[in-house]
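One chain of protein is taken out of this complex; the other chains stay put.
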Amino acid sequence: MRKLIYILLFFCLISNAKTITVGRLYPVKTIKQAIALANDGDIIIVTQGVYKEENIIINKKIKFLGKNFPVLDGQNKAEVLSVAADSVVIKGFKIINSGHAALDDPCGIKVYDRNFVVIENNILDNNFFGIYLQNCKNAVVKNNTIKAYGKQEQLIGNGIHCWKSDNLQIIGNKISGHRDGIYFEFVTQSVIWRNISSYNIRYGLHFMFSNDDSYITNVFKGNGAGVAVMFTKNVKMFNNYFEENWGDSAYGLLLKEISDSYIFNNRFARNTSGIYMEGTSRIKVEKNIFEANGWGMKIQASCMENEIVNNNFLGNTFDISTNGSLVLNTFNSNYWDKYEGYDLNKDGFGDVPYHPLSLFSVLTENNPSSMILFRSFMITLLDKSEKVLPSITPDNFIDNKPLMKSLPL
Amino acid sequence: MNRIIKIILLDILKNKIVLTYTLILAALSWSSFALEDNSAKGLLTILNVILFTVPLVSVLFSTIYLYNSSEFIELLLSQPVKRRKIWASLFLGLSSSMVFAFMVGAGIPLLINAPNSLGLMMIIIGCLITVIFVALAFLSSILTRDKAKGIGIAIMIWLFFALLFDGIVLFLLFQLSDYPIENFMVGLTALSPIDLARIQILMHLDVSAMMGYTGAIFKDFFGTSSGLVISFLLLCLWAIIPFFISLKKFNQKDL
């Protein structure tokens, strides 16, 4: 009996939460009015239409839902949506034309120091910053489409910008045309999953001082550079695609001052450089595919104790290049399509070690103009003779057990 | 004109060397495409064929053929045929049969295994290189009456463009590495048809690498459509100019 009463009471509480509908045909015409009327736990449903209300501040624990993607237009003046309450849900809006200012970073949606905020299924178009999480915990940003039309790095903000946060989930978003697709600074214990970040001006994904995160199954395509991971440790990078990040100093993945991380089962295709490593240590690069890149991996001499194991190197112009002669990293059991050795004992590993560093990649490192001679007959001859008798390239820069067949990845 | 070309064409196509050349090209291309599951190795093989074998065979075979057909030329000259016509017919006959051999040997496997812009590019460039080196053979064979000397000149021409020229470029690159020489380098490549051809193919084959570093500078020229047009015009000039010099000399030649 008592149980029944509790259940009844529970239902009463639920029905207590009222629903406010906003629209031209409803008594409540503006969103600001609706928020003013609402209490914590209420639902605001916004119907189709264009709402030009400048800065809307959500300061109550409400569910803020759009029906048929109502448009919130910032008219290039202000931040469109500001969230200043915990547990707010924002769903189904089209948010456009935030202001473009250099000083106060106006955003499509900005969350200030809050927890458990959910931002889902929105379309953001032509905003300075897309979604900005500042000092948030346990936030979810899911299935949003974020698009901007930036031309210059300084004149546009990031797609999803996260600062000093913890336990975030960035899932299934599509981001293009911003400065960085996704930006992480001092963000920990977070996951980035199934996003598509393409044609952004600077990086597809940018990591700074963000430890213990993972990003999994994302696509980074055609960005100024794919992903930059800097000054960070313990990052897991699984199953991502890094494609067509082309240009002067463009990379699929830029690693700078990072340690103790794991790069597994990614695909680097048609980048100027697949991975560029600088000051990196104790990283394991395993079971990745490097395909048709200009340089498969560029490993600067400042890297140490990295392990490159069981990767496929296919059709890269250069598999590996380096700027020094010191070798502190290990290569083992990779497949190199340029390997010309043999396997007499049929154990699947070539009997002669492979030198992944070609003479010409050293030449171009010293004198980039010599790229113009690439694939000329003379260079081919020089490269062949260098393979037999290494003189310029470090002779311990080798894969001792090159695979004879490519790994099925 | 057509009658003479037809006679020459029939004569060349019966030639065992052209047949062997076609077969070797075909064997090389097919086997290199069949060896690997991706077409990259096959394309590389054909690239080397275009930059190495095609010029050598074109220039050498054409030179020898011209010397061997001196009787034929003499016979035609006593007939009511224009000199210009004889020389042009020989050129058209030789270049079209060599192009035909290249198309059958390397073009068909390319079309089947790499039916994209790169494959098409390689076919066009291969044909152009063939014609250019046939034209250079005409030049070398008109320069001297002595067959041995003429063949020597032909081999020197090939050796120069296939190997020595790149050596000179490499030397200059390192001698002048302190100066901004990229534009100069771009200009320098115009002096070698093989380099022009190679870089055009590189722009497609190694596009990722060409986008980076200085590559971008080269890409800015060769990769643009105007650069492409200029390269092709230059390649055409490499075929036209040697042939016209030889034609002029042939018009003045005593037989």
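A and B are the chain letters, set down in written order, and residue numbers restart from 1 in every chain.
Methods note: contacts are C-beta pairs under 8 Å (C-beta built on N, C-alpha and C of every residue); 3 or more make two chains touch, one makes a residue touch a chain.
Following the convention adopted for this analysis, contacts and distances are computed from a predicted model.
Missing chain, UniProt protein name: "ABC transporter ATP-binding protein", from among "Iron deficiency-induced protein A", "2-oxoglutarate oxidoreductase subunit KorB", "ABC transporter ATP-binding protein" or "Response regulator".
The absent chain, not drawn in this view, touches the displayed chains B throughout the complex. Among the residues B:Leu77, B:Leu111, B:Leu159 or B:Val229, only B:Leu77 touches the chain that is left out of the figure. Mapped onto chain B, the interface with the missing chain covers residues 3-4, 7, 11, 14, 68-72, 74-83, 252-255.
In the analysis below, only the chains that are shown with their structure count from here on.
Chain centres here are Cα averages; for chain A and chain B they lie 47 Å apart. By the touch rule above, chain B contacts chain A in their complex via residues 36, 38, 40-41, 44, 47-48, 51-52, 162-163, 166-167, 169-170, 173-174, 177, 181-182, 185-186, 189, 194-195, 198-199, 201-202, 205-216, 218. Looking at the complex, you find that chain A touches chain B at residues 246-250, 270-273, 292-295, 314-318, 337, 364, 367-380.
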